[in-house]
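With one protein chain withheld, the remaining protein chains of the complex are depicted in position.
Moving on, here comes chain A:
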Amino acid sequence: MASVWVPVVYVILVFGGLIVFSYFYRKRTASQALEPYFPTHPDRNAYVTLLQKTDPPTPDVILKAALVRRAMTDVQRVMRIREDKPALQNLLQKGSIGDDLWNSLLAAEKELEAEIVEVMAEANSFVEGWGPVIFQTANEMIANEKMRSIFELTAEKKTELELKYGKKAHPQILVPQVNVSLTPNPPPSGPAPSGAPSSPSPPKISNGSSAQTPGGPGSAPSSDGEASRSPSKAVGITQNH
């Protein structure tokens, strides 16, 4: 007669087989490479490249600026993932997409969290306490950049509309290009004594942001889009009206 143990052994075999199989199967799926959700991170690559330059080492201001750009890309990705996640979840439930895309998204989300922690750490290494602030800064800079580009595209929009309606805009009056600019001599204004009352940024800021006009090859003028038509006359304007 069969012993009492036979059914027990049978049960153990079945479940044991299941456990062993699931262990190996999970290992296999975990090791399969996931399609990256985002393409390469150019700002991160640029930042690390700059960091690695030792001959000569890049100036701190450039590194800080590169770090802020990296933070900006991260912020954009966070928003994108936040938008995509519920939508993808919906599609997944309905069965329109496969698991792969969802797993890619989750992996990207995790990577992004690690990336954010890293950026905060790097920010803190430059200036104490900069870590939390850098992402707020990045947020504002994204909005700022968007507004700037809208503003600077006004001229192109004009040509587009001219084509659309078949009428011409009036010829541009030649306005002196107002770059609150950095003339080659030291800035004519005396901003140092007055200084801004409550902000840490002295009025020299305006000079800084347009200093690119003399030097930058092909950089967009920091004033309005009409600059393309009007002659570029640097007018030194003091901030202290």
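As a convention for this text, contacts are C-beta pairs under 8 Å (C-beta built on N, C-alpha and C of every residue); 3 or more make two chains touch, one makes a residue touch a chain; residues count from 1.
Assume contacts and distances are computed from a predicted model.
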Complex member absent from the view - protein name from UniProt, among "Translocation protein sec72", "Protein Abitram", "Trafficking protein particle complex subunit" or "Alkyl transferase": "Translocation protein sec72"
Of A:Ser22, A:Gln89 or A:Asn144, the residue in touch with the unshown chain: A:Asn144
Omitted-chain contact residue, chosen from A:Val14, A:Ile97 or A:Ala121: A:Ala121
Chain A, residues in touch with the chain not shown (by the definition above): 36, 40-42, 44-46, 48-54, 56-62, 64-66, 68-69, 110-111, 113-115, 117-118, 120-127, 130-131, 133-134, 136-137, 139-141, 143-145, 147-148, 150-151, 153-155, 157-158, 161-162, 165, 167-170, 173, 175, 177-180, 182, 196-212, 215-220, 222-224, 226, 237, 239-241
